[in-house]
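Have a look at the structure that comes next, please.
Yeah, one chain of the complex is gone here, protein chain that is, but the others are all in their spots.
In order of appearance the chains are A, B and C, and numbering begins at 1 in each one.
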Amino acid sequence: MSDPNLLTSDVEEALRAGVRELLADKADAATVLGRVESSTPSDLDLWRTLVDLGATSLPIPESLGGQGVSWREAAVVAEELGRAVAPVPFLGTMLATAALLTLSDDPHAQDALKRMASGESVVVLAIPLSGPVDGPLARTVRSVADAGVADQFLVPADGGLHLVEAASVQPVVSLDLTRPVWDVTFDDPGVRLTGSGESAVDSALLAGSALLAAEQVGIAEWCLTTTVAYLKQRYQFGRPVGSFQALKHRLADLWQSIVLARAAALNAADALATSNDDVRVAVAVAQSLCSTVAVRAAEECVQLHGGIGMTWEHPAHLYLKRAKADELALGTPGRHRAALASLVNLPG
Amino acid sequence: MSDPNLLTSDVEEALRAGVRELLADKADAATVLGRVESSTPSDLDLWRTLVDLGATSLPIPESLGGQGVSWREAAVVAEELGRAVAPVPFLGTMLATAALLTLSDDPHAQDALKRMASGESVVVLAIPLSGPVDGPLARTVRSVADAGVADQFLVPADGGLHLVEAASVQPVVSLDLTRPVWDVTFDDPGVRLTGSGESAVDSALLAGSALLAAEQVGIAEWCLTTTVAYLKQRYQFGRPVGSFQALKHRLADLWQSIVLARAAALNAADALATSNDDVRVAVAVAQSLCSTVAVRAAEECVQLHGGIGMTWEHPAHLYLKRAKADELALGTPGRHRAALASLVNLPG
Amino acid sequence: MTDVRGRVKAFLAERDPATTDRLDFLRARFDAGLAWVHFPEGLGGLGLPRAQQELVEAELAAAGAPDNDPRRIGIGLGMAAPTILAFGSDELKQRLLRPLWTGEEVWCQLFSEPGAGSDLAALGTRARRDGDDWLVTGQKVWTSSAHTARWAILVTRTDPDVPKHAGMTYFVCDMTDPGVEVRPLRQITGEAEFNEVFLTDVRIPDAHRLGEVGDGWRVAQTTLMNERVAIGGRSIPREGGMIGVVSDTWRANPDRRTPEAHDRLLKLWVEAEALRLAGIRLRQQLANGAPGPEGSAMKLAFARLAQELSGLELEITDDGLRYDDWTLRRPDMVDFTGRDAGYRYLRAKGNSIEGGTSEILRNIIAERVLGLPSEPRVDKDVAWKDLPK
Partner (left out) sequence: MTDVRGRVKAFLAERDPATTDRLDFLRARFDAGLAWVHFPEGLGGLGLPRAQQELVEAELAAAGAPDNDPRRIGIGLGMAAPTILAFGSDELKQRLLRPLWTGEEVWCQLFSEPGAGSDLAALGTRARRDGDDWLVTGQKVWTSSAHTARWAILVTRTDPDVPKHAGMTYFVCDMTDPGVEVRPLRQITGEAEFNEVFLTDVRIPDAHRLGEVGDGWRVAQTTLMNERVAIGGRSIPREGGMIGVVSDTWRANPDRRTPEAHDRLLKLWVEAEALRLAGIRLRQQLANGAPGPEGSAMKLAFARLAQELSGLELEITDDGLRYDDWTLRRPDMVDFTGRDAGYRYLRAKGNSIEGGTSEILRNIIAERVLGLPSEPRVDKDVAWKDLPK
């Protein structure tokens, strides 16, 4: 097995810079906090700009109006969206994209991908963001990410995937304010796409987990950077708080964890992009590690900000809630490790 | 359920002071290191003095020549022996004592207890110190603690306990220098004692685990105290190393763990002494916690001593080896927690 | 020795708790010296040893007497009262202690500031002398009960030209003064337990000063020494508190179980049980008259456990992505069991910050319990106004 490519290319860095600049402009902390307290928590204006930038259709082939690049680039976008906890329907649409790409012989699937690439539609995969997806799905799917702004849903049922409009989409009071979930009810079977629904969902979960890992790296880095900046300018006992050794050591350890998490996340995206045999191992490694690191980073961010980190007005809580929800999303670290056990012959 | 008594009495403190004084005199670090490098790693002179002090026969009834007190007092002795990593056959004989006390209607058992109380015999329970004891025992029992100085063994076989002399006792190169193990072979069935061998071994394991927890508290406290003392007098960068905040916080956390471990160990000894229904829970809690705390304390002791802690001449390694061996002894923390799960209705 | 039990019985004989108005009963109890028996006579006490209070409480509880809802007025009872007793004039004691104890007047504590959290002595709220009064201007934060309080204990800076510990002065502040503005401070849970308090030329008579001018640090120490983890009179039962909630969540949700979560739960169960036992031991030490320093270990362990348990609970609960309510509530106190897993997770984050951060607590343990040397200090001999902020 040759080594994965764990460097980001100049093209990838240019994409990152573009997205980051956009988010700095349209999704600073105050804007995001205001947005999530409103009745329309998802920012569709921002989404439209991302569509125009091509950032939402990176893995869709050019023939269908997408960018025709790879999941590596999508992971760059995920990381930047995580760094800003931007309230846009990226994860839900990427799950749908990955599923549809496995069924792209079907003209309805092609059409859906085209509409997604152009921004005409927001199509979301109707699975519970947390919890088992392997059971039979009820008419109501609970806790679907990004459902509130979806025009259509991809619904796994009877071994296939169905392209459906929802009968109702009910908001749920969600822990994660920047990626709330909805309960979605269907009463129309819609269009059944040709091909295996199971393998489509499997592909979606793999891609979604790899993107989540990238997002978690973005979250963790924001938390570390913000904490370091705060501790440099906060004085107590006549010294910058960041000069106290116990805190320095904790932040050094956190940085060390992020170095490992970043390598694992890049590896998962690269494995996905190159469709290599190792992708399941790569994704399980990345998800279990990055979930944990992001939660720890967010928890340290709150703690090391002291009282101010406990307030609603400081953005730290948005990251804490996202990090914790991400840990539950698409399998907890423990479940990813359990999956790994059989992949690498370490039976329990 | 009324609260356990988690204070030590004046009598118990007097016992502690007596044992501690004796050990300071006869088992300081240099003496112990010299002893364990010799061909006779167990210190029978010291043992004899402990016998004379009554410290080895505390739970044996006065009618059989013992002190007729309880396992609480035995735990005080275990803690002090742990604090000194004293190379005496306390654990092995206490395991045998606990087993024999459940069979004390048998005149051979009474005789054995009498001989143990007087110091005439050293009787040891022939079970592997680490690893499962529930399987059928072979003619050779591997890794028996304190076997090298035993005159007789209690051997579980065919559902009963047998009082036997060993055919051979082979020294094993042991990780724990201050409590080495031996492989013991039997060819004579000896005397079968009346009563259930299983319940005798079960009682022995409960008592042994509670004593081990007390021992681990002693180990942990020595490691903390010694490290604190070293860091106060060691200067680097023009300051006592103990003034560096990162180390202070680690030691504060360690102290906190020891506070909890001590309460758990006292509770286990008290539950054993009062034969209360809760003893299995109390022992599982104490063993799983105290094992972990002792290992962590010993590992921190080595690390925070820097280079000197890595040398053979400094006693830290004796504690590290004992703490790690104790963690494996009579069930790892994970196994004790697994036992707890069914006791407190937390199924996996 | 005064027969406390006899006094209580005599008191009860005159006033049937079942038929006496609650407030009348409490006032009469104060006047009978049965409020806090270790306080002086005339101020709600009998000048007796503190330990005797337990007898009084037990007798009154057995008779079904109303209490003064001590959790609700904890700051008054635990912090203001001992400080007023130690440093207040006779007039102040007479005026303030009775309604404080009965709960007729709620108290709050104006100590922390945005720039002075762990480093309380850095505080910058200025008090300037104005005739027989002081004029106070500044901002305080993390003030619970400020919106219901009649009075506050307040620490101010009266001399910025001396080192920080030397230039502070301590007052009793009337919260109805027009210069006092209270704003709810919303937390990450959505609710607002605490407040920000803005003080603008608040006028405080010099007679409301506690301790000498410039002696505020020492007075504040008296207050803070009384703010310690309350050790109740009774033991917590096994699986009391958050471990019980999480254990029940585990039992109720077999689908969410994984071997990894199982062992994590068991580890936390073990630690929660050991923490409970450490509490029993500490209470037994107290009863024995020989309390150890273990209380600080318990606060540290409690915060960590609450955080880890609530983090685990979100993973094993039915749907951890949901929250119960983001409405801006104004609760009287923390409700760790009445709300859902998400609330517990978020609220527990405060356990290692409020009442002294875990970091400060570790410093204190390292220095006072273990005797490790302090770090080099750069702020001891510098005038407050010259400190970097």
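In the analysis below, a contact is a pair of C-beta atoms (placed from the backbone, for glycine too) under 8 Å apart; a residue touches a chain by one contact, two chains touch by 3 or more.
These numbers come from a predicted model, not from an experiment.
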In the full complex, displayed partners of the excluded chain: A, B, C
Among B:166, B:210 or B:325, residue touching the chain not depicted: B:325
Touch criterion as defined above, residue of A:60, A:101 or A:261 at the omitted chain: A:261
Of B:121, B:174, B:209 or B:226, the one touching the omitted chain in the full complex: B:174
Residues belonging to subunit B that touch the chain removed from view: 128-132, 142-143, 172-177, 181, 235-240, 244, 246-247, 295, 299, 302-303, 306-313, 316-317, 320-321, 324-325, 327-329, 332-335, 337-338, 348
On subunit A, residues whose C-beta touches the chain left out of the figure: 1, 3-7, 224, 228, 231-232, 239-240, 242-245, 247-249, 251-253, 255-256, 259-264, 266-267, 281, 284-285, 288-289, 334, 337-338, 340-341, 344-348
Residues of subunit C in contact with the chain not shown: 259-260, 262-263, 375-376, 378
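By definition in this document, only the chains that are shown with their structure count from here on.
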Copies subunit A and subunit B - rotation angle from C-alpha fit, nearest 5 degrees: 180
Inter-chain centre distance, subunit A versus subunit C - centres from mean C-alpha coordinates, in Å: 41
Geometric centre distance via CA averages, subunit B-subunit A, whole Å: 51
Junction residues of subunit C, two or more chains touched: 259, 359, 362
Multi-partner residues of subunit A (each touching 2 or more other chains): 244, 246
